[in-house]
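Notes to accompany the following structure.
All protein chains but one are shown at their positions in the complex.
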Amino acid sequence: MMLPRRTTLLGGVALAAVGTASTARAQLTIDMTRPSFEPVPIAVVDFKGDAVGAQMAGVIRNNLQNCGLFRVIPSSAYIQKDVDATSPPRFQDWRIVGAAGLVVGQVTSVGGNIKVDFRLWDVVTSQQATGLSFTSQPSNWRRLAHIISDAIYKRVTGEEGYFDTRVAYVSETGPANARVKRIAIMDQDGANNRYITDGRTIALTPRFSPTLQEIVYMAYGENNGPPRVYLQNVDSGRRELLGNFPGMSFAPRFSPDGSKVVMSIAENGRTNIYEMDVRGRQLRRLTNSPAIDTSPCFSADGSQIVFNSDRGGAQQLYIMSAGGGGERRISFGEGRYATPVWSPRGDFIAFTKISAGSFGIGVMRSDGSGERMLANGFLVEGPTWAPNGRVLMFFRQQPSSGGRAGSASLHQVDITGRFERQVPTPTDASDPAWSPLIPQ
Amino acid sequence: MAAFDVKMASLMKILSPRFAFLLALALPTAAAAQRGGDAVYIEDRLNQLQQTLTMMTGQIEQLQHRNASLQQQMEKMQADYEYRIDQLEKGGGGKPGGAGPRPGGLAAAPAGPASPTPAPTPGGAAPGGAAGEQLYDEAFKKLQEGDYAAAERGFKTFVQRNPQNKLAGNAQYWLGETYYARRDYNNALTAFAEGYKVYKTSPKGPDNLLKLGITMSNLGRKSDACAVFARFNQDYPRATDLQKRRIEQERQKNSCG
Partner (left out) sequence: MSMIKALSALAAMFLIAACSNNDNQTASAASTSVTPGSVGDFRQNVGDRVFFDTDSSTVREDGRQTLNRQAEWLKKYTNYQITIEGHCDERGTREYNLALGERRANAARQYLIAQGIPAARLKTVSYGKERPDPVGSDEAAWARNRRAITALE
């Protein structure tokens, strides 16, 4: 099923509280930055009024359970079965089943559209914590469920949610020595998977534009043509070569405002970083070293670029001004550092670290201090940030054995490193790129 | 910063003869290869040079890093010394209000209703009291630990809540230092300038003005820095010799007239 590029949300308004008006924060809140906390027990009742209501509740439950901050209480335990969005629930019934939060909703047909009302009840204080109402096309029910999940997440954690997002990745199929690698895009929860390239040539490293309308990626040309960077419209499929240079161009990434793409160009054994103006297609060189400078990524404010280089002997992380110059190394730990990505919040840089024969995903502050490893393994690589800067996705590859490729899969982990879970994909998958929140 | 630059310059001086030596090594070989018609040797030599250069780049980066870490440690230690000297000086001079020497004692005492309320602050309006000073102590501890972001928050809150407290001028100064230590000179400038404007007569006044000038200098505003240094003797005739010497050093460094 394809979602329209831009979803028309015909109004999303806050629902006035039913019953007592004041909000209260009790056990329904969670501080993600604390070293330890208990997941919030929450009940999500099937939304009433339309068959799609049960599906929406399913999507919300799945989102909340998977993010690691909630414990979703199974429907079979519920005592009050007839709860709806228009009147307060019997709080006692929900305290008995151990819920701190209760999500209820109502779906009604309005003309050709559906109207969805939802409320989050704070069971501990018997008050409404939040409530929203949306009207949209019926085909948007999944997005509405994600937007509701984001509202719940935000109310409970104080952080922006990340459920109404997509993930681009490299789908991998076939034998290890002739692997088919093509770009796919799916919703953050694995739904609506579709392929963006046909797989005739290897395509790698997809990255979203800030509007989600385009992706840039690297693909090999026909008949062993050299790798080049392509810009592709996600909906129309129209693809353009982003500059035709003598050398190989790769490792593209958009600037935060979408006006530029930085990438590496390799020629005669040297790999440097260039910036291309997306409209005018002007190319400008940003680094000039005899070494390998690659994996460039802008800071959230667009003023700096972090990249990795082996100019000092082994791969390390460096920062320079967005226009080039002022290069300085920031990583000084044991091992090699690669694939730096700046958090959308600007507070951390995530990276892949290779040391003592194993791989890890870690974060450090932008001055190189406070390094923390979040995941380790035989091969883990390629972190990408959720738009709230609190969760990372990356890929794991198992060792190959008996001539068969080791499986590759996407995983997500929060920045405390506590919760890691595999993200389901229809095929083996690598190189995830998390989108910003979908524009509403 | 300046010391750091000097160190780097001397490091480059040490290294450049080694680079020259390497070039000298490469050139005759290149000539010989041309005569011999064997391009492989040139390629080899270039590769070796490249590898040596790479290795040295790595070493320089490590040295720079070590140097910067030492610099940071020194700045932290300096801040600590300045604080301690400050306390000694204050402890000696009979302070009105008799709240006694800062942290130590009060920080150790449990906060809350049981702790003795210090004498009213000059303005008398600040509700801070012991709780406020505890905030100051905590912020200072964060500064000493090098957690500049936390120290920044602490000092900022302290000044906001207790603008009349006798420690407000100190807090304003240390707020500037939290930025300065992170080389955030723009914010440091704002903080030191505010300190000069509002807490000119605070015990930290002279240090504050000195740091204001140094920060301007770091931002490349040499003539402004000189103007600031020029006010020092007039504003703080009773500054310590050490402070006067620092001002003189800075004036020379910035070639002030």
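For the reader, a short list of remarks on this structure follows.
Per-chain numbering from 1; labels A and B assigned in written order.
We take it that a contact is a pair of C-beta atoms (placed from the backbone, for glycine too) under 8 Å apart; a residue touches a chain by one contact, two chains touch by 3 or more.
Bear in mind the structure is a predicted one, so any value in this text is a computation, not a measurement.
The missing chain, though absent from the view, touches A, B when the full complex is examined. Among A:Ala54, A:Val97, A:Ile292 or A:Met373, only A:Ile292 touches the chain that is left out of the view. Only one of A:Gln188, A:Gln232 or A:Thr271 touches the chain withheld from this view, namely A:Thr271. Within the set A:Ala77, A:Ala176 or A:Leu241, the residue that contacts the chain not displayed is A:Ala176. Touching the chain that is not shown, out of A:Thr339, A:Asn388, A:Gln412 or A:Thr425: A:Thr339 (per the contact rule at the top). Residues of chain A that touch the chain left out of view are 175-179, 181, 202, 204-205, 218, 224, 226-227, 247-248, 250-251, 264, 266, 268-269, 271, 292, 294-295, 308, 310, 314-315, 338-339, 352, 354, 357, 378-379, 381-382, 397, 399-401, 403-406, 430-431.
Although one chain is not shown, part of chain B still touches it, namely residues 38-40, 42-43, 47, 51.
What we mean here is this: only the chains that are shown with their structure count from here on.
On the chain A side of its complex with chain B, the touching residues are 290-291, 310-314, 316, 329, 332. Touching chain A in their complex are the following residues of chain B: 50, 53-55, 57-58, 61-62, 64-65.
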